[in-house]
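In this view, the complex is presented without one of its protein chains, the others remaining in place.
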Amino acid sequence: MGILDRFLRTARFSGGVHPDDHKRPAADAPLRVMPPPARLYVPLVQHIGSPARAIVAVGDHVRKGQRIGEPQGAVSAAIHAPTSGRVNAIGDIVAPHPSGLPVRGITIASDGRDEWCELETCDDPFALDPAEIGRRVARAGVVGLGGAAFPSAVKISGGLGARVDLLIINASECEPFLSCDDRLMRDRAAESVDGIAIMLHATGAREARIGIEDNKPEAIAAMRAAVAGHARIRVEVIPTRYPMGSEKHLILVLTGREVPAEGRPSDIGVVVHNVGTAVAVRNAVRFGRPLVSRMVTVNGACVRQPGNVEVPIGTLAGEVLAFCGGLRAEHGGPARLLLGGPMTGMQVPTLEVPVIKGTGGILVLDAAEVGEGEGDGSPCIRCGDCMRACPVGLLPLEIAARVRAGEVDAAARFGLADCIACGCCAYVCPSRIPLVQYFHHAKGELAARARGTQRNETIRTLTRAKAERVEREEREKAEALARRAAASLAAAAAAKQPAAVAEKAVEDASEEAGVCA
Amino acid sequence: MNEYLLLLLSTALINNVVLVKFLGLCPTMGVSKSVDAALGMGLATTFVITLAAAASWMLEHWLLAPFDLGFLRILSFILVIAAAVQFTEMAIRKTSPALYESLGIYLPLITTNCAVLGVALLNVQQGYGFVKSVLFGFGSALGFTIVLLIFAGLRERLALASVPAAFSGAPAAFITISLLSLAFMGFSGLIPA
């Protein structure tokens, strides 16, 4: 088996888990499009990088697709109005984040007309310069739709500064419960492939490989049919194993090459995009349509009509659930709310959080699916299951033990930085230790320390600068005074008008002192 | 040659100064929280014990025995040991301020480490020659360092385990070192009966 496997596949990664995927029946339900609700809450930061700056004022009328947030800095993304209406407020809204902290955002009251603003279309994207495609993608505020929400334009038009020869399309969708990429490929295969072709043109890669896990036969068939006319795009069927969708693991399986520990895929000439991003890029380049809606999987035992919905960005999760028939109260009712998948998604405290560009799923799980039970958080029995499940080859038990004892630096020496927080270790742990939370905590602690050190560094520099400046000013002042006193004495001796000049010198000196102070 | 090797091995393992003779327990409990500090302490003590063994032999055979001053033995040995410790302290302070800081009070306390005086007195008692005295001192110090390192390693792991509150800290450490002592008893089987 092992040897055969090695011959059949170029490479595989060690570790990983096979959770029950729970993808059907939601994946088989037809795609629905949700009309914009009465009110949309659009956060100004929905991506990795600096927040966008609001460029509309309260009371302004906006149209669908109009830019309302300007990107700030090199890694940032523009924000657009998801429907037409009036800007109701610019201020704090609850972030789709486990902390429940507020985030700056724009609230838009829909006027119900949902009319687009003027869009810049393009009939032949392949005639465009790659840099121009990058600019159009950036203007449309497209970010990676796989979950990380990294601004796509940076990865499309050589922003990473390295030559790319292989474009990998991540359509593995390895997270249980989620099926939005599956549904997208089944229903919009031609659009996806068109988007991939545009990306291929923009990145200058030799070929594109679409990695799809073998538990999605319909999507594989649809995509195979769609790529028929494209010589440089291939569909690759890969085994179903979590976390196949992790960038580095997908690259390993598809190419047999490994991305260095602290490196990026571009280091080995590869760039990875999500299949949903390909469709967003197509819409942006061909029709000038910014990213104002996305596919969201609504799933979980508590959802009455699970399925995939195209949702305007900024719609509250609660309203999406209401569109899907609301919640069931059986089996003890909802036990956990998640944005994204159950392995890497975020547990949110309330349904009053908006769907953002990176939200791939809204899951409402019941107690049985959450699977909380006896023995939660009991001591580590050192069985080593987490070690075998870790796809990065770390020792989760050792890292977690050190984090628990407060030795974050010792944890970092065990390779904490390489942890991808996939959750495999916590999934297999028989003691149900919240390993991933330990790792998130330790990473946050290390980041906070690094920020603190940076801050102390800045403050030290500033303190020295001020001390030096004050010293210099005082010295200069003393020198100027001495010079003037000498000059006035000399002048007094020469011109025999001592009083007036001396007075002037004193005046000058005091004036200067006032300015310096 | 064989005899010397046997002496080294038996002082380091079979008649281990900490776990069998129960000497030098103060630094064993005090400086065994981290392997790094334990290694530093072990090396410092090794240096002092070896030096003290050599110096005390010379003192015994060239001064105390000829002039029949046996009653000054402990006094003069302590004098020599204190000087050796002072010297070590200065050297460490100069070469490794961080180690100096982490050893803290335990560094000057090597003076009163009964393993050091004990080795010097045992040398006299056994009537060893100079080479054997130095080897005996070095072997004992080696045994001390080995135990300190093993115990520090155990305690580092123990700090990560979830120990019941009543046992955490010193109690768990004492239980651990008693088990370690039991384990070292096993080395006595190395000597044919």
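Letters are used for the chains, namely A and B, taken in the order the chains are written, and counting of residues starts over at 1 for each.
Methods note: a contact is a pair of C-beta atoms (placed from the backbone, for glycine too) under 8 Å apart; a residue touches a chain by one contact, two chains touch by 3 or more.
Simple rule for what comes next: contacts and distances are computed from a predicted model.
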| item | value |
| --- | --- |
| UniProt protein name of the chain not shown, from "Ion-translocating oxidoreductase complex subunit B", "Tripartite tricarboxylate transporter TctA family protein", "MxaC-like protein" or "Raffinose/stachyose/melibiose transport system permease protein" | "Ion-translocating oxidoreductase complex subunit B" |
| Residue of A:103, A:298, A:316 or A:389 touching the missing chain in the full complex | A:103 |
| Contact partner of the left-out chain, one of A:14, A:121, A:350 or A:456 | A:456 |
| Missing-partner contacts on chain A, residue numbers | 45, 95, 97-99, 101, 103, 376-378, 403-404, 406, 409, 433-434, 437-438, 440-441, 443-445, 447-453, 455-456, 458-460, 462-467, 517 |
| Hidden partner chain, residues of chain B it touches | 33, 36-37, 59, 63, 67, 69, 71-72, 75-76, 79-80, 83, 86-87, 90-91, 93-94, 97-99, 101-102, 104, 162 |
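We adopt the following convention: only the chains that are shown with their structure count from here on.
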| item | value |
| --- | --- |
| Complex contacts: residues of chain B adjacent to chain A | 159-162 |
| Contact footprint of chain B on chain A as seen in their complex | 379, 401-402, 404-405, 407 |
